[in-house]
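One structure coming up, written as structure tokens, with questions to follow.
One chain of protein is taken out of this complex; the other chains stay put.
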Amino acid sequence: MRINDVILRTVVKVVIFIILTLGVYLFFSGHNAPGGGFIGGLVLASGIILLYVTYDIDTIQKKMPFDFKKVAALGVLIATGTGLGAIYLDVPFLSQTDGHFQFPFIGDKHLTTVTLFEAGVALTVIGTLVTMILSISEDE
Amino acid sequence: MNNIIVLPLIIPIFTAVILVFLRNYIVVQRMITITTMIAVSIISFFLLELVQREGIIKLDFSGWKPPFGILFVADTFSVLMVLTSSIVTVFCLLYAFSTIGERHENMFIYSFVLLLVGGVNGSFLTGDIFNLFVCFEVMLMASYVLVALGGEKVQLRESLKYVLINVIGSSIFLIALAYLYSTVKTLNMAHIAERVAEAGQDPMLTTVALVLFIVFSLKAGLVLFFWLPGSYVVPPTAVQALFAALLTKVGVYALIRTFTLMFPHQPEVTHTIIGIFAGATIILGCMGALASRNVLTIAAYNIVIAVGFILIGLAVGTESAIAGSVYYLIHDMVAKALLFLLVGMMVYLTGEKLIDHMSGLIRNYPLFGWIYFLTMLALVGIPPLSGFVGKVLIGKGSIEAGSYVLLFLGFASSLVVLFSLLKIFLSSFFGETIITNEDKKPLPIASMASFIALALCMIAIGLGAEQLLVYVQDATNILVNPSIYIDAILSES
Partner (left out) sequence: MIILIGILVSVATYLILSRNMIRIIIGTAVLSHAVNLLIMTSGGLKTGNVPLLGHGDGPFTDALPQALILTAIVISFATTAFLLVLAYRTYKTNGSDDFNELRGMSDE
């Protein structure tokens, strides 16, 4: 039986972009203002899950052919990797450094190596969250 | 820089993640896992030498000076624990390769074993009590998955209870941390110790200490061990052995650390309660071991007895008693792993769990049988083997402190251990052979190798007691005089 979900589909088409943009924004504002990888990751993951809810798993899987377990693993790898980089440079584990970068269109941005770490966290959060939801919903 | 301290934590976790990408290449997974663990063992041995030479070393994460940042501390006690757990893991893995089966290997089991080891090593090495909580959680998450992995009926049922118990335990841990933070305003263990020593341990702090005590004794299986026999017997053998060797011992380590470093000032309250709990644990564990006829449950109750015995040393609190505890802890990690592997192999060979249904195994597998006998002697504490020195030291300490009741309980428990294990030996190894030569299963060579290696470790711990005692004395020295630890952490800041 198919339920009539025209409203949901229409709204999601618009809202999904807002959610994903908000997620990315939160992720990048992380080191000087409230935000960061965990929260950004949660928002992104909830957007993806919203897609799964609206359309069905197969459709989304076709468009986004990631194995989310591997996304999570990649995230942990990046996060611990930034720590290992510190060992290579012979400063205490998890040390960080920062600097200002010029980006086209965005202008001056203050970036730190924490951002890399946060990227790892974000990927981990997305990966685990989606894996969990899928593993509950997959079997009938 | 002392970045080497963090390696025993970070290498297993890093490798665990890499293994996720290699899901389908089982042989590669095995090779990587065992190489990693051997590497970690070598690193921790090196670390032990370093600590022995240079005293306590520490690493402040990202350069935050204590007491503000999180830090890792390596003193002799914690490094000894890391070294033992890594070596035991190597042999458990060796055993796992030959027995665990394709289905588990496909389900990321090695990743989770490595995560477990990472969490355990982290708990041993951390110098911050909240970080201890986090490492506990890493370790517990891995253990939840390992208990449930395989998804059989019994496993799911037991793992649900196991997880629930531990979730509630963690909540209580957090409650204790919240009260601790609101009283002393710091979470660095050395700093807590200093402030508690300065301000005196008032009833509020003693209460916090007791809440922590309840949490750790839940993890260690001290009195609150009702969850232990159920959840330790359901996972595959190699995992059981790892749990037996590592999980409860982390709880014991945390107890020893807490009550020697942070809250040693009210022994008449805290140490009395520890003593009562240790005694009760021994009595209840003995009852369980005597009543059961299932080999796995008997082995599980033996863990409980050993935990009680180790904590007698802490409760008595004299120098030789604590040295005995440290020594016995190391011995017990090796011996319990071996016991569980052996018992698991018996179940694997015969397909039975009750001792009444097994008989005459020693005819079929002579070497296997004698290694079991050796393990039994070591656990009971027969002189040239590993259990002896620890028991003597704890005994000596209890006599010094005049706690004869605990002394009696401790040594009576040895007899019960002997009886319960001898029960298995007599009825399963001796007697009529019921397995004919035709349907005798061959003993996997890799697992035999791990038995022999662990047995050799046990003999080495016993015979090499002199060499080991140097390290143990050093560890004890730091435990008995917490000021050494505190100074090492806070001096430069």
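Details
To keep things simple, chains are lettered A and B as they appear, and every chain counts its residues starting from 1.
The rule is short, and it goes like this: a residue touches a chain if its C-beta (ideal position, glycine included) is under 8 Å from a C-beta of that chain, and two chains touch if they have at least 3 such contacts.
This one's a predicted model, so the numbers in the text were calculated from it and none came from an experiment.
Within the whole complex, the absent chain has one touching residue among B:Arg30, B:Arg195, B:Arg293 or B:Lys423, and that is B:Arg293. Although one chain is not drawn, the whole complex shows that of B:Ile4, B:Leu160, B:Val347 or B:Leu418 it is B:Leu160 that touches it.
When the full complex is taken into account, the listed residue touching the unshown chain is B:Met141, out of B:Met107, B:Met141, B:Ala197 or B:Ala460.
Listed here are the chain A residues that touch the chain not shown: 32-34, 38, 128-129, 132, 135-136, 139. Although one chain is not displayed, its contacts with chain B can still be listed: residues 130, 134, 137, 141, 144-145, 148, 151-154, 156-157, 159-160, 163-164, 167-168, 170-171, 174-175, 177-179, 181-182, 187, 229-230, 233, 292-294, 297, 354.
Simple rule for what comes next: only the chains that are shown with their structure count from here on.
In terms of their C-alpha centroids, the spacing between chain A and chain B amounts to 37 Å. For chain B in complex with chain A, the residues that touch the partner chain are 1, 3, 6, 10, 13-14, 17-18, 20-21, 59-63, 72. Within the complex formed with chain B, the chain A residues making contact are 69-70, 73, 76-77, 80-81, 83-84, 86-87, 90-96.
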